[in-house]
Structure formats: C-alpha cells, structure tokens
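Before I ask anything, let me first share the structure, which is written out below as structure tokens.
Missing here is one protein chain; the remaining ones are kept as they sit in the complex.
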Amino acid sequence: MKDKQFWIVLSGLIVAFLIFWFAGQPMFNEDRVVMFITIVAISATLLYNIRMAKRGETFYLRPIPGLKAIEEAVGRSTEMGKPVLYVPGIMDMDQVETVAGVIVLGHVARMTARYETSLNVPVSRSIVMKAAREVCRESYMMEGRPDMFNDDMVHYLTDDQFAYAAGVNGIMIREKPAACLYMGKFYAESLILAETGNSIGAIQIAGTASQAQIPFFVTACDYTLIGEEFFAASAYLSQKPELIGGVRGQDMVKVAVISVIILATLLRFIYETWGVGFDAIKLLTVQ
Amino acid sequence: MIWKRQIPILIVAFIGALTLFGWFVEEPNIKAFVDDDATQWYDILASFAIILGAMNLMKMQIQKVARQKKGWPYSIVAIFGFLFAITAGFFIKGVDDSVAVWGAHVTTEGTLFKWIFDYMFTPLSATMFSLLAFFVASASYRAFRIRNFEASLLLVAGIIIMVGRVPIGSLISSWVIMYIIVLALGIGVNTWKKDKKITFGVVGVGIIIVTVAGMMTGWPLDKPAIFYLPIIQEWIYYYPNVAGTRAIMIGVGLGIFATSIRYILGIEKSYIGE
Amino acid sequence: MKALEDLILKIGKVDRRWIFLVLAIAVFIPIIKPIGMPIRATETTKVVFNTIENLPENSKVLVSIEYSPSTKPENHPMTISILRHLFRNNHKVFVTCLWPDGQFMAQDALKQVAEEEFGKVYGEDYVFLGFRPGNEAVIKGIVSNIRKLYTVDVYQTKIDEIPLMDGIKNFKDFAFLFSCSAGYPGTVEWVQYAADPTGVPMSSGVTSIQVNEVMPYVQSGQMKGVLAGMPGAAEYEALMGQKGFATSGMDAQSIAHLVIVLFIILGNAAFFIERKRSRKY
Partner (left out) sequence: MSMTVILGAWIAVFLTFGIFSYLYKDNPFYKTAEHLFVGISAGYWASIFFWTQIQPNLFGRLWPSSEFSAESLWYKIYNGLSFLSTSVFPPGGIDKGHDMHLSYLIPFALGIMMLLSLIPKLNWFARWGIAYTVGMAAGLRAYGYLNSNVLGQIKGTAASFTDPNMPFFSLTSVSTFNSLVILVGTITGLLYFYFSKEHKGVLGKASKVGIYFLMISFGASFGFAVMGRISLLIGRFVDLIKYSAGDYNNATLWVLVIMLIILGYDAFKSRKTPPVNEEAV
C-alpha cells in the first residue's frame, strides 16, 4: 500500500465501473466482461510495478546464468589474447531485440575495457552503429579507459542479410576471436554465423527471441539466452525502472496464470464430478 | 516540439484506447467506426508505409550511386529493378482494357506485371529461401553438437520428428528402434558405472529380450506402438511439444499485451525514436 | 578402430561445399527417379479431412490464401487439395488473401481446380475476392462487415452484382474457414480476430516453420487440425486419393532428412572422438 495515489485512482475507477454496471451497463458488451476485468487487472499490475520501480523500489531479479557465461567468455579471450566479436542482430533499432542487444553490448564493453581485451562489433544498420558506438564509448569512459576506445570498434558492414553474414564470417576467419556473442534479432543467418564460429573453436553465446532460430543457437552455441530470459537480462543490465518494473509485473501475472490453470482444473473436476460450483471453461470462453 | 512529440503520443493513446475499448462497446456508431472505418484507415496507412519503405530504399540506393560508395554498380541494378517493376505497375500494362483494366492488371494473366512476378520475383524469392536447406545441412554436420543434456534432448526430439514425419519413417520397424534404445541404454550405463562387464551384460540381456519377444510376436512392423517412429513422433508433436510451446506462447502473449498497454499509456515511446 | 576414427575426423574437416553437393545430389536423384514410398496420415491431418467431409452440402466456406511463391512448394499443394475437396462435396467457396502474392497463388489454384477440373461457375459456385492490405485489420473488417472492405472482387466486378455474395454480410455467415498460411499475417491472426471471437470453426495449412506456432491452438481446440508443411499436403493428397506435387516430393524429402540425420550423427561422432583425444593428451 505504498503508492497511495495509485490505489485511490484504481478504487475510484472500480467504484465508477460498479455504478455503471448496476445502472444497467448501457452500451456495454456483457459477453466480454471477463476479458474486460482481465485487461484492467493485468494493466493495473503492470502499471503498479512500473510506478514502484520508478519510485526507487529495488526488486530482486534472479541471476541469469547466461550473463555469467559472457563474463567467462571475455575472460578466456583475455587469457588467449584474442578479440571478442559481438553481433547485435541484423535488424534496426525499432526492434525490441536490437535494443536489448545494444544494452547487453554496453555490459560486454565494460568488461573488455576492464580486461583490456579488444572488441569488434560489426553492424548492419547505420542507426544501430550510432547507438552501439555511443554505448561502447560510455562503457569505456565509466571504466576509466577512454584511451582504449576508438570508433572503429563498431563498424558498419552492409544492410543485406547474406552479404552481412559473409562479411562477419570473413572477420571470424581472419581474426579468430575467442568469443562470439550473438545478441539481437536474427533470421536465417544465425546458422551461418554459428557454424563458422564453431569451426574456429570460439566460445559462443547467443541471445534472441526469434523462436525459429533458438533451436539452431542452442545446438551450436555454448550458451543461449532464450526469449524472455534475454529481455530480463537486458532489463537487469539497463537498470531502467520501466523495464525492471515490467519484468516484475509480468512475473506476477505469470503466477496468476499458473494459479488460474490449477484452479480451473480443480473447479472443472469438482463441477464435472459432483456438479458443484460452475463451469470454469465456459467462463474463460469469451466470444 | 508539441507537433513532433506530444501529438504522436496522443494519437497512439487515443486510437489505442478506442480500439481496445471498441471490443466492449455496443454503441452502433462507435462500433461502426472502430470496426470498419478505423481499420480501413489503418489499411490505407499501412499501404502508404509500404510505399514509403520502397521510396526510402531507393533513396538509399541512389545516394550510394551518387557518392560512388563501395559496390555502387550493384545499386544501379537495384534501381533498374525498381523502375522496371514500377513501369509494369503504372505505365505499361501489356494487354488491352478488354483483358484487364487498370487495377486488375496486377493480377491478370498475360500482363507485364504478371510476367515480372512469374519469371523474376518468384525464382528470386523462392531460391533465397531454399538456400537455407544447404546451410542447415552443413551446420548439422559441423555445428550441431550434443554439448549437454538440453542439447541432446533437442536433437533427439528433432531427429524423431524429422524421420517420423516423412514416409521413410513408417518403413522403419519398431524393433530396430528397440535395438537402438538398448544400445543407447548401454552407452548410458557405461558412462554411469564405467564398467565394461556391466555394460555388456545390460546390452546382451536387452538384445536377448528384444529378440525373443520379436520371434514370439513375428516381428510386426508397427508393434509395439510405443516404439514405432510415426507414433512416437506424433506423441512428441502433440503433447510435450505443445506443453513447451504453450509456455512460450503464454509468455509471449503477456509480453505483447504488456507492450501494447505501455504504448497506449504513453510509457513506451520507441516509435518516435526515444 | 583408430583408422575409422581418423577417417571420421578427416571427413569432419571437409570443406562445406562438399556437404552442399551431397545434399544437392540427395535431393536431385529421388526427384528424377522416384521410389513411391507409402504415405501415412497423421492424426491432425485426418481431423482436417474429417471436418471438411462432415460439412453439410452447400456450406459457405472461406478460404484464405496467405503465402507467396517462396513457400509455394509447401502451401500450394494444400490449397489444391482443399479446393478439390470442397468442390467435390459441392460447397460454395469464397477466396480472400492477406498477402499480395497470395492473389496469384489463389488464381493459379482456382484456374486449375475450379475451372479445369470441376468446371464450376464463377459467381455461383465460387468467388475470388482478392487481397486487401492491412493484416489483422483486414480480418477485423471481414468479421464485422465484409461488404465495406470488399466492394469489388478481383476482376473489379461489384460485389452486389455477384449472386453468391447474397446474404453474406460478415464472417459469421460462413460455415468454415480454411487458412493456407506461411507466416504473419496468417493463421495466428485468424484465430485471434476471427475464429475465437465468433466461434466459427477453422482449420489451417501452414508451412513447416510455422507449425509449432499454431500447435497449442490445435491442441486446445481453437483450430480443427492442421496440415503441416509439404508432408502434411502429401498426407491430404493420400486421404483424397489423388496424388499431386506434394506426394511426388516425398521421396526426395525422406532421403534428404536421412542425409541430414546422418550428418548430425557423423558430426557428433567426430566431436566425441576429438574430445576423447584431447583429454588423453
């Protein structure tokens, strides 16, 4: 009950809706009231958590093993004296996954600055190049190594999908990086990249939400951040309240979903065996 | 500033809320607007967005040629392709009005536009996608490794689906699968106990049991059903696979819902580049 | 044993272009010299078949075409078989497209099945409404008022002048929907914006890549079965008793899958041998 303003507004809205409902709910489609309540409830949960995060509340987020793996990969590159290759996907900054990829890049750049390992980031969109450069520069400044940063770390190859893949492959074969990180939105080129990375014996870590590409990454890379895990990792690294609050809010909704599944199964069992209660499945069918 | 920033946010909030609550409203005028006209406007703007995308692409290619950047002669090819398609789309129909009027020409047999579609667009796009078959083949040889338990689970499920789905899978007897399982069991026991005697014992007993059972039943191809590839394949596909996919689906569904709500409430503003 | 291990290791390092060549040959030869392996229908395919088989005669069926030539080998045989099935059972067919290229695909299929094989009359037995851009908004339009969205058909004939369109106002006037889909927008959007909100039954034929995306809908009954990729199309052809393109590709498909599985096994064998040796030294 920390956020008074939120609760006042919410209860006001509920009272208003109840009055509306008992006044004969003019112009309201009653068949969909279950959906309506669900939407309001979930939205309120999300909003509440985002507001809490913005007010400075800290939430616990479980450690994500993939991030630990990245640290080890950078460490190994340092030991071997070889560069780290970072591929932020092939799409533009309007994709959530690219944004997440660039956030993780900031984290990687801090590590390479700390360990004095060279970092190579080929990109396929000019806007991504700008964003990635900015993030890297900032990371090197924060680690107190602005001298080590140069713009050529992040360089543009080409927009074309396969031409980009060919270019990255060329870099891998020439420079033989010890760690290849693929974090962003990928399509068919995922295979080509992961295969070449494997053939040069690099540690490979991937992160993407492109469902069709996850299987290829899981089998060809040493570690893969799967879908939401990738977003959660980037939220955790970015420390932006709206992202962290969002992760927390969605977690709460997930618990609610699981509870509803179990509850609906039980209710269904009770209803079908003894005819007690109501048909939960019918309730969930909204047309 | 208000034009560039606040108004777009306001438009998203208003249209988003209207569409979302349009699902619940029973007022005929609002319903008609939300269901018919608003969606039509969306369709029209979607078309403009596609045209804008095409023009943006051409702008980039022309700049590449003008500044003679690396690989610019290929950009001329791209520009040529664009102009060719536009010519067929807007200027040269290739048939009389009796065959196709303007507007119908983009779908009618015999027009220049259809020719481009058949002999240029189709082979190019289809071949682009079929290239991937080759990459899958070489990656399956050189990169898909059983690194850990998760990856092996993935690969085994994948192989069962791959073989069980196609006709050749139904030609593989369930007894062959049983022998393979016995051998796999042997490998498992070997890594666990690290004793050759026990391994040979397990494999030997397994083979004898399977062989005796087979001789007694007369080696039917698809019995016992739980070892018949097409049946295993169908089970994996319809049950464990659905369970896993459903978990992802619910997660993604909630994610999209959350993003949409953030858009409508104006918390997420990435579409204006923030 | 050592010689064998060395051999496996050696072929494990082969240039990948050789692998490309092996795959090309494995696909090419069965196309030229087919064996004709028997086809066994999976349950989800049978459900689609039975659902269509059980529709009462003269049902109005909406067929939506959402694929482009890039996935034609997978989707097109499905469209052909489904149209055959619908026309054979004397249903009325309405064709829409959510993908622009879908128009050509639909036209091709209609010409082959409706005109050449069954001699059906346009405007009385089937209507070709064509493509409208707008993804899910188009579906929403069809659900609420199809006449506002489609005022003319593909041939620019007015909808009001087409006899079959009499009494069709929105999606609820159809008895069944079949969506032949290769991605977004497609089956998922039809479930979300048409089938779930109205309760009209639907089935779908999808590309292999998309199957997993829609399987939860099939299992929960939001969709009645699904045809999965080219093998799914071949299964439908087998159920219809009319062989087609998909059936003729199944031999090549089988052999290619075997080759890929073999590659995975060989590759992993090399991986394990390498790991074993590096541990020893």
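Per-chain residue numbering starts at 1, and chain names A, B and C are given in the order in which the chains are listed.
Definition applied: a residue touches a chain if its C-beta (ideal position, glycine included) is under 8 Å from a C-beta of that chain, and two chains touch if they have at least 3 such contacts.
None of these values were measured; they are calculated from a predicted model.
Asker: Which one, C:Q107, C:S144 or C:N212, makes contact with the chain that was left out?
Answerer: C:N212
Asker: Among B:I146, B:M178 or B:I248, which residue is in touch with the absent chain?
Answerer: Checking the options B:I146, B:M178 or B:I248, the one contacting the hidden chain is B:I248.
Asker: Touching the absent chain in the whole complex: find that residue among C:N89, C:N145, C:Q192 or C:Q242.
Answerer: With C:N89, C:N145, C:Q192 or C:Q242 as choices, the missing chain is touched by C:Q192.
Asker: What is the set of subunit C residues that contact the non-displayed chain in the whole complex?
Answerer: 15, 17, 20, 23, 27-28, 31-32, 43, 70-74, 100, 130-134, 136-137, 140, 151-152, 156, 158-160, 188-189, 191-193, 196-197, 207-209, 211-212, 216-217, 219-222, 228-231, 245, 249, 252-253, 256-257, 260
Asker: What is the set of subunit A residues that contact the non-displayed chain in the whole complex?
Answerer: 34-35, 38-39, 42, 59-64, 160, 162-163, 166, 169-170, 173-174, 196, 211-212, 214-216, 218-219, 226-229, 232, 247-248, 251-252, 254-255, 257-258, 260-262, 264-265, 268-269, 272-273, 280-281, 284-286
Simple rule for what comes next: only the chains that are shown with their structure count from here on.
Asker: Across the interfaces A-C and A-B, which one involves more C-beta pairs in contact?
Answerer: A-B
Asker: Closest chain to the overall C-alpha centroid, by per-chain C-alpha centroid: which is it?
Answerer: B
Asker: I'd like to verify one number: the distance from the centre of subunit B to the centre of subunit C, where each centre is the average of its C-alpha atoms, in whole angstrom.
Answerer: Here subunit B and subunit C have centroids separated by 13 Å.
Asker: Among the residues of subunit B, pick out those that touch two or more other chains and give their numbers.
Answerer: Each of 136, 138, 142-145, 155 in subunit B touches at least two other chains.
Asker: At which residue positions does subunit A touch at least two other chains?
Answerer: 195, 211
Asker: Show which residues of subunit A lie in contact with subunit B when the two form their complex.
Answerer: Listed in rising order, the residues are 27-29, 32, 35-36, 39, 42-43, 46-47, 50, 93-94, 96, 99, 158-159, 162, 188, 191-192, 194-195, 198-199, 209, 211, 215-216, 218-220, 222, 227-228, 231, 242, 246, 249-250, 253-254, 257.
Asker: Mind listing the subunit B positions that touch subunit A in their complex?
Answerer: On the subunit B side, the touching residues are 20, 23-27, 30, 60, 71, 131-132, 135-136, 138-139, 142-145, 147, 150-151, 154-155, 158, 248, 250-252, 254-255, 257-259, 261-262, 265, 267-268, 270-271, 273.
Asker: Can you list the subunit B residues touching subunit C in their complex?
Answerer: Interface residues on subunit B, with respect to subunit C: 31, 35-36, 39-40, 42-43, 46-47, 50, 101, 103-104, 106-107, 109, 114, 117, 121-122, 125-126, 128-129, 133-134, 136-138, 140-146, 155, 159, 162-163, 165-171, 230, 234, 237-238, 241-242, 245-246, 249.
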